[in-house]
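The structure appears below as structure tokens.
Every protein chain of the complex appears in place save one, which is left out.
By written order: A and B. Residues from 1 in each chain.
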Amino acid sequence: MVFYLIGPVIWQLITSLKPNAILTSLPPVLPEKVVFTHYVSVFTERPFARIILNSFIVATSTTVYCLAIGVLSAFAISIFDIKGKALFLGLVLSISMFPPIATVSPLYLLIRALGIRDTYLALIFPYATFALPLSIWVLSSFISEIPKELYKAARVDGCTPLQALWKVLFPLAAPGVFTCAILVFIFAWNEFLYALTFTTTVQSRTIPVAIALFPGLHEVPWGEMAAASIIVTAPLVILVFVFQKRIISGLTAGSVKG
Amino acid sequence: MESRFGYLLIIPALLTIAVVAIYPIIDVFILSLYERFLTLGIDEFTGLNNYLKLVNDARFWNALKNTAVFTFFSVSLELILGMAVALFINRPFSLQGLIRAAVLLPWAVPTVVSAKIWAWIFNTDLGILNYALLNFGLIDADLNWLGSTGYAMAAAITVDVWKTTPFAALLLLAGLQVIPDDLYKAASVDGASRWQKFRHITIPHLKPVIMIVLLFRTLDAFRVFDAIYILTGGGPANSTETLSVYAYKILFQTLDFGYGSTIAVSVFAAVMLISIGYISILKRRGGLLS
Partner (left out) sequence: MAGIQLKGLSKRFGKNVAIHPLDLKIDDGSFMAIVGPSGCGKSTLLNLIAGLETPSGGDIIFDGQSVLNLNPRKRDVAFVFQTYALYPHKTVYENIGFPLSIARVEKNEIDKRILEVAELLGLQNLLSRMPRELSGGQRQRVALGRAIIRQPKVFLLDEPLSNLDAKLRVQTRAELKKLHERLKTTFVYVTHDQTEAMSLADKIAILKDGKLHQSAPPREIYNNPADTFVGGFIGSPGMNFIKAAIDAEGREVAIENMLYPLSQPLEKSGDIIVGLRPEHFSIGEHANEKALAKEAVVVEPLGSETLIQTEISGAQVVIRAPADYNCEAGDPIQVTPLIENANFFHPETGVNIELMD
């Protein structure tokens, strides 16, 4: 079972380290010598550094933006008993169910009209359609575990509402915010449909689009593609191994009675 | 308590939702009532014409069938495999952390990458799968996995199952871990067998979680785009073309925004129907979506 789950990734790793000569040889052989030529050519023959930077900026900005407004909403519904809390959460939940294909055509027209195609903004805002509901959902399940008394205590101790949020509640919500940030980052890093639609130039692509549209002059460059795949996946693998507990708690937040 | 301040806090989120979700979903309905080609400069209100076209569009029905087949098999397999994985991990053993991370790995791999990884494995001449099957004597000649109508859908389902079983497994595992241990002890004292414990304690307690896994996974599978677009592009002969892929092609390859939006609306409507169905079941059972 473990083999089924990680085997394909390992096979891709092996492929990426093979010289072209034995890449397509059957039976498949393990390379006698590990070569990094594919990794090098990904950066020298393609604008891969730029593309990684694009992905990084878009994913990070989406994360920061959605978490900032998500954490405020989560405070609003967990700490302040606002009326319409159920309505708001219902709205958020149903938006998380929107199929991206249903919003892609109006967003495309909007982005074209605003003239922001091929910019980071053209991805950051659309990414909020899935990242914001995710943030609000995960964060409010974490923040609702903070006792409301702490907010009250901060208020009678002389804090303004904002001070109470910033000095008392935010530090306590930080672990949940961090967990949520990892999830949102991964989702934004992996997004494909919007990135494919809202970028037109090679320079503005994100990694998934670049890999999907990997051009080969005569044949599919399997080695380079494998190298690129490993490069994209590596940061995620590190995140998963370092923060697996947090990721699991974030993914299961709100869906299992604990 | 100071609810006015609370309302202030949700304003940024509401504004964002209005712009990136509410406005597009209204606009896609409006678009679906127009005949609109981006490049040709055609932009004309045609009422429900597009919907009439949709009902008589054999390719649409084919895409709907493909989507349903994909969803049904993916979700069923993910639930069964996910349950097996969850039961397997839910025991104390060494290396548990490592195994759990290994389980998470496919979940973290971008769908695009996982489709490419599998495309390499499924490759007709060079793929390791055909090589292995040939060597074990299971097939006589290389199979064209992604290029023949019989196998392409199975290949797409395999990729989706590989990618999303971890999610199902993790939710089910979390569900398993909140079942009080005392219940199993009590059942042991009462003389229950392992199967009886699974049947009478595990499954009933897991039901709400199973429903949630089914809901999330069904919605996700039904709107599948990335994996199929990369793996087969909907081919061969539209045999793997799902609704999202079809809508995308009409929208951005033929630039027919009116009809493309109509197909997109149909995906939206189907997804909403599915979620309403699930949620009403969840509510009837006193489920967890408060």
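One rule holds in what follows: a contact is a pair of C-beta atoms (placed from the backbone, for glycine too) under 8 Å apart; a residue touches a chain by one contact, two chains touch by 3 or more.
None of these values were measured; they are calculated from a predicted model.
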{"item": "Listed residues A:6, A:93 or A:159, member touching the removed chain", "value": "A:159"}
{"item": "Identified contact with the non-displayed chain, of A:14, A:172 or A:220", "value": "A:172"}
{"item": "On chain A, residues whose C-beta touches the chain left out of the figure", "value": "147, 149-150, 152-160, 163, 167-168, 171-172"}
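Everything below uses one rule, namely that only the chains that are shown with their structure count from here on.
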{"item": "Chain centre separation (chain A, chain B; CA means) in Å", "value": "17"}
{"item": "In the complex, chain B residues that touch chain A", "value": "1-3, 5-10, 12-13, 16-17, 19-21, 23-25, 27-28, 31, 84-85, 88, 97, 99-114, 116-118, 120-121, 125-126, 128, 131, 135, 162, 165-167, 170-171, 173-175, 178, 208-209, 212, 216, 219, 222-223, 225-226, 229-230, 243-244, 247-248, 251-252, 257, 260-261, 264-265, 267-268, 271-272, 275, 288-290"}
{"item": "Residue numbers on chain A that touch chain B, as the complex places them", "value": "1-2, 4-6, 8-9, 11-12, 15, 24, 26-28, 68-70, 72-73, 75-77, 79-83, 86, 88, 91-95, 97-110, 125-126, 128-129, 132, 136, 148, 151-152, 161, 186, 189-190, 192-193, 197, 207-209, 211-212, 222, 225-226, 229, 232-233, 236-237, 239-241, 244, 247-248, 251-252, 255-258"}
